[in-house]
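Missing here: one protein chain of the complex. Every other protein chain is in place.
Our next item is chain A:
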Amino acid sequence: MSESIQSTYGVAQDDGLLATKDLKKYFPVKGGILNRKVGDVKAVDGVSLAIEEGKTLGLVGESGCGKSTLGKTIMRLHDPTDGNIYFDGEDISDAGKSRMRKIRRNMQIIFQDPASSLNPRMSVAELIQEPMKTLTDWSKEERRDRTLELISEVGLQEGHLQRAPHEFSGGQQQRVAIARALSVNPKLIVADEPTSALDVSVQAKILNLLSDLQDTYDLTFLFISHDLSVIKHICDDVAVMYLGKLAEVASTEEIFDDPKHPYTKALMSAVPDASAESMTDRILLEGDVPSPENPPSGCRFHTRCQEYIGEICETDEPQFTEPSAGRYCSCHHYSGST
């Protein structure tokens, strides 16, 4: 198993390229006639994880579980409410604007919908050069050379450089977004559902491109997705998120062969599989994800859990424990075993 998992619990500053420690991001809810703060949406509520250099960590969960907020908070596009973010050994959780500008050369993000993340008024060449202009001191020639190099690397042609984003298909637009993120030679890329808006045959091409680029540039990925089969294909390790907290962290192989947390089990069995003959042992969760504004007491999953033990699930919040070496799971089923 990889070191990133071993160090997930009790993260130290020098673990991996990226680590978060008890990271929290709350969004205030305002209401009443005085528009006072009446509560918090606890989008990310105490997440500790670490990614080793050159690896891909998959972050999986349903919509509204906080996975995108976590990705954006790591990028410091949101300011964390509490907790720490360590990038390359440095605590960046309250780094100032000019410091972040330097750090962002090494961390970039790819968004879900390329049509809305690319400025429609800019040409492809301008789009790819923009991060280099703002984040590096490269000369015009260096920037142009890098652009030409990137455009072929992501599978586009030189003739495409002067075109606007709307002239491209969704898959090609996502290639432009990837080239843009890669332009400044980052170490870490946060990929926030990069293939969700694409057709399956295009998705396959983009996934192949991402793994090729990872090999070429020794990139580290935080890969956010709701699609378990995509996660399984591309990730080394997987973190399962539910209502702002991590439910389980393990290597891809272990988590798919032997999921421990009841939520992970339910998530896996919900995936429709064309090759499966019968669906007799499917676990069907009841109801919807509860509101993160007012999460259930105790274990957040107890309202839908198929392996509910008893009162302890409603009163005590389960701690992250290690049911078997190198795997972490927050569930009362395993709290006695350590």
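By our rule, a contact is a pair of C-beta atoms (placed from the backbone, for glycine too) under 8 Å apart; a residue touches a chain by one contact, two chains touch by 3 or more; residues count from 1.
The criterion applied here is as follows: contacts and distances are computed from a predicted model.
A chain of the complex is left out here; the name its UniProt entry carries, from "4Fe-4S dicluster domain-containing protein", "Cytochrome D ubiquinol oxidase subunit I", "F420H(2):quinone oxidoreductase" or "Nickel import system ATP-binding protein NikD", is "Nickel import system ATP-binding protein NikD".
Residue A:K205 is the one among A:H78, A:R105, A:H160 or A:K205 that touches the chain not shown. The chain not shown here is touched by just one of A:A43, A:A266 or A:C313, and that residue is A:A266.
Of the candidate positions A:R105, A:R163, A:H233 or A:H333, contact with the hidden chain is made by A:H233. Remark: the residues of chain A touching the chain excluded from display are 62-63, 169, 199-201, 203-205, 207-208, 211, 226, 228-230, 232-233, 256, 266-276, 279, 282, 284-286, 288-289.
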